[in-house]
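Below: one structure, written as structure tokens.
Right after this comes subunit A.
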Amino acid sequence: MDLQALLDNRAEAAAIILFGIGLTTLLLHRNLLKKVIGFSFMDSAIFLFLASEGYISGRAAPIQSAASDLPASAFINPLPAGLVLTGIVVSVSVTALMLSLTVRLYERFHTLDLDRIVRLAREDAAVSVGAAAPVGKAERKAGTNADAGAAVSAGKAEQKSEKDAALPDPERRDR
Partner candidate 1 sequence: MEGSLILLFPVILPILAGLLAGTVPLFREKKPCRIWTGCFLLLSSALMLFCAWKKPGEGLTLWRFTESIPVRLSLDSLSRFFLALTAVMWPMAGFYSFEYMDHEREEHRFHAFYLATQGILSGLTMADGLVTFYLFYEAMTLITLPLVLHTRTREAIAAAVKYLIYSVFGASAALLGIFYLNHACATLSFVPGGSLLLPPDGRGALLWVSLAMILGFGTKAGMFPLHGWLPTAHPEAPAPASAVLSGVITKMGVLGVIRVVFYCVGADALRGTWVQTVWMSLALITVFMGSMQALSEDLFKKRLAYSSVSQISYILFGLSTLTASGFEGALLHVLFHSAIKITLFMTAGAVICKTGLTRVSGLQGLGRRMPLVFVLFTVVSLGLIGIPPTGGFISKWFIAAGALDLSSGFAFAGPAVLLLSAILTAAYLLPVSIRGFFVPVSSGHGAEPSAPESPVKRVKVGPLIWVPMLLLTLLTVAGGMFPDRLVSFFRLTASGLL
Partner candidate 2 sequence: MPWWQNIPFFSVLLFLLSAAVCSVLPPAGARRWSRAVLALCLLFSGLLAVLLLHSGGAPVHYRMGHFPAPWGNELRFGALEALLAALFSFVMLCALLAGGGELRGRAGLSRESLYHTLCMLLMAALLSQVYSNDLFTCYVFLEIMTLSACALIVYRNSGRSLAAGMRYMVLNMVGSGLFLLGVVLLYDLTGHLLMEPLGASVASLAVSGAYRRSLTVIIALITVGLCVKSALFPFHTWVPDAYSAGAAPSNAILSSLVSKGYIVLLLKILLRVFGWNPVVLSRVDLLLLLFAWSGMVFGSLGAISASGLTRMTAWSSVAQIGYIFLGLALGPAEGFRAALFHLAVHACSKSLLFLSGAKLREAAGGGDGFRALAGAARLRPVFGVCWTAAAFSMVGLPFTGGLVSKLLLGSAALGRSLPVAAVSLGVLALSTLLNVRYFLRAALILWSPGNVASARSGRDPAAALACGALALAVVLSFVFASPLLEAVSAGLAAF
């Protein structure tokens, strides 16, 4: 591969490299925030790619007004720009959802390390399964079952609402 070709397609090359960085960060990094950053990288790289494909050097932005009667060949391709805009909207909503999940997870587990979170969640589930089994019923204290009460609310109100939610819950009916 000669250098000139790389130079001519520098935007595309940069986009692919960025995509790779984003992908590996999203996949391999354990920190949730960095995962989100990786995801943003990945999407932005694709938008960069799209935008650079749509751009034709020396042409005007595709805004047609009554005053100018330029032919279509005078403008750059408008479709990629539209796609990029749509893509950004999607990307933003995904980022928002992931961030909100991150916040919830941090509140619950006090860590951003996904591996640790998964491990803690398993232990959590094991505790609640053990508690739901008939054997462990007698020893169980109120408010330890995160799974059942958590359906109502997260965060600080959890301790309180959990007791409220406990009553209609089928597992606790006979207590």
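Quick note on the criterion: a residue touches a chain if its C-beta (ideal position, glycine included) is under 8 Å from a C-beta of that chain, and two chains touch if they have at least 3 such contacts; residues count from 1.
Quick note on selection: all candidates are chains of the complex that A comes from, given by their letters.
Since this is a predicted model, take the numbers as computed values, not measurements.
Chain contacts in this complex place subunit A in touch with candidate 2, from the set 1 or 2.
By the touch criterion given at the top, residues 19, 22-23, 26-27, 32, 35, 39, 42-43, 46, 49-50, 53, 79-80, 83, 86-87, 90, 93-94, 97-98, 101-102, 104-105, 108-109, 114, 117-118, 120-122, 124-125, 128-129, 132-134, 146-147, 150-154, 165, 168-171, 174 of subunit A touch candidate 2 in their complex.
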